[in-house]
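The complex is shown incomplete by one protein chain, all other protein chains being positioned as in the whole.
Take a look at chain A:
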Amino acid sequence: MTTSTLQLLKCGVRFDPPALVITYKDWKANKLRRRTMPLRNFNKNSNIESTIKDLKENPRHNRFVQLLSMAQFHRLLSIIKDKLSGLSLEASIARNNDMDTVRADEDLNKVDSETLVRKKLQMDSTFEKNKKQPGDPDFQYNVEVDFEDVVGKVESSGWDSGEDSDPDF
């Protein structure tokens, strides 16, 4: 990603006709601006991933849409889709909040693929934040840390107890 002189301040949607709307600061010109990006042909059956891909490849919009995180992008488009499918805004926001929340006790093998994609995007943001990669000053290919030398693990994870714990087989 190229370094941008644009800073995203707000993002939102317009329902009719569907569009993404962002407010950003242009530091080079020192101006506050708003940009509306119409989503042509977007309907309740549109594929969110390919819509994002199209916008990212669109030379008129790409420097603006790259300000949005993938998680934000998915959320905004999903809210528009919900609206086009007749869902109320409140219901849609509740549904999207749910998809954007990772719960320690939720079995992701059993959720629909849209939900899985959304929860993975939330986890990806943590992954990217802590990521060390070639080029980083402290990057090493092989990082070995021996956690076993901590004499006697005093603390139990608490994950081995309970009625649902590992049965013998």
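The criterion applied here is as follows: a residue touches a chain if its C-beta (ideal position, glycine included) is under 8 Å from a C-beta of that chain, and two chains touch if they have at least 3 such contacts; residues count from 1.
Definition applied: contacts and distances are computed from a predicted model.
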item: Name under which UniProt lists the unshown chain, selected from "Exosome complex component RRP45", "Rab-like protein 2A", "Geranylgeranyl transferase type-2 subunit alpha" or "Vacuolar protein sorting-associated protein 26C"; value: "Rab-like protein 2A"
item: Sole contact to the chain not displayed, among A:Asn30, A:Ser50 or A:Asn130; value: A:Asn130
item: In chain A, positions touching the absent partner; value: 102-110, 113, 116, 119-120, 123, 126-128, 130-132, 134, 139-145, 147, 150, 153-160, 164-167, 169
